[in-house]
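Step one of this worksheet: look at the structure below.
The complex appears here minus one protein chain, its other protein chains still in place.
Right, chain A next:
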Amino acid sequence: MTGRIVIAGASMGGLRAAEQLRAAGWAGAITVVGDEPHMPYNRPPLSKEVLAGKAPFESLAFAPKAAAADVEWRLGTKVVAARLDERTVELDDGTALAYDGLVVATGMRPRRLRCEGPLAGRHTVRTLADAQGLREELTRPGARVVVVGGGFIGCEVAATAVGLGVTEVTVVDPLPLPMVGPLGELLARALLKRHEERGVHFALGTGVAGFEGEDRVTGVVLGDGTVLPADVVVESVGSIANTEWLDGNGLDLTDGVLTDELLRVGGLPEVVAVGDVARFPNARYDGVPRRVEHWSIPTDTAKHAAKALVAHLVGGKAELAPFAPLPTFWSDQHEFRLQSFGSPVLGKDDVRVLDGDPDDDVLVGYHHDGRLVGVVALGGQAAAMGAARYRAQLLKQPALTA
């Protein structure tokens, strides 16, 4: 078996794809192209342990499997264009790389606020360099911090900042509660209370209109005219898929790369997508393609996509069931953990406390048409273990469309 598979993106999705291609039997060349200077590293600690100074940057690197030892890594190199009809990609160093198989693993980048005002003092958290820069500024004595966006990363950064001893931390969000999008009202309320009890301030129900300051940020102007004094601003207002390099190939690139149930892109059996950038249907639910930005997804998608791609390239037929992963995520904030299994967002209209109480350890169930579609625990280790007990039940549920 000869030929080359090119993987665009050298983070967790790219690494897992390379490993899973070997596991699926691909013995040809594998080239991974990634624009960061680093080998793949683990991102979740960037908003938690790394920011808190508890995990040195070196501890984040993934250890690639022995079977993937002969993979070629082209780091610090960006894929700038693709010609899927000719099976080549173009790199920013001017080379064109021909491929037999292509894996799209270019992930996301943070969305930025498009407001007037200085850029200095404004941060996002996606890369090692981001976390390093933010940590330096958070640890300056007397720093006043405004976090724009009360989602996952915003809440984690706010909690970490308070843990570092920052006394002025405010989370701004146009929605009335933090993390209400993915979690629904009941847990969002419980979360808000915990953050406030630990010293995080909130400005909710209002967005950001602009920034004050000459050379660097001194304040955040809210939609209602209020000005929050700020030395450090963290923008965590969602992310944008890195798909521009695929433009011009007639693909559906609205919110990531659309795939079929085998993670194949644009009806081409030699092109697959993995990780945050893939918008895939999940046969466990309603078959509607969605992107899922959870840590478990790069590994799940890589496994399935690698099998489909290798089966095609070696001339076999992919005898694969449609992709049907059970999503799972966690989020560590202050001394407690959110642990989720399933797809709570599909059952936000029917939320029931399964165990405990929202002021303490609590386990919440999300239902669709009376059927359990997700569980989320908030609290300590006992709550997380409680959620784990529902995992088997969620795995056994018939598809939502059934």
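In this text, a contact is a pair of C-beta atoms (placed from the backbone, for glycine too) under 8 Å apart; a residue touches a chain by one contact, two chains touch by 3 or more; residues count from 1.
Everything that follows uses one rule, which is that contacts and distances are computed from a predicted model.
Which of the following is the UniProt-recorded protein name of the chain this complex doesn't show: "Coat F domain-containing protein", "Carbohydrate ABC transporter permease", "Ferredoxin" or "Sulfurtransferase complex subunit TusD"?
From the choices "Coat F domain-containing protein", "Carbohydrate ABC transporter permease", "Ferredoxin" or "Sulfurtransferase complex subunit TusD", the unshown chain carries the UniProt name "Ferredoxin".
Can you say which of A:Val353, A:Ala382 or A:Ala399 touches the chain missing from this structure?
With A:Val353, A:Ala382 or A:Ala399 as choices, the missing chain is touched by A:Ala382.
For the chain not shown, which residue from A:Pro44, A:Gly133, A:Pro176 or A:Pro358 touches it across the whole complex?
Spelled out, the listed residue whose C-beta touches the missing chain is A:Pro44.
Determine which one of A:Arg16, A:His312 or A:Lys348 touches the chain that has been left out.
Touches the omitted chain: A:Arg16.
Considering the whole complex rather than only what is displayed, give the residues of chain A touching the chain that is not shown.
Residues touching the hidden chain, for chain A, are 16, 42, 44, 59, 62-63, 65, 295-296, 299, 328, 330, 332, 339, 381-382, 384-385, 388, 391.
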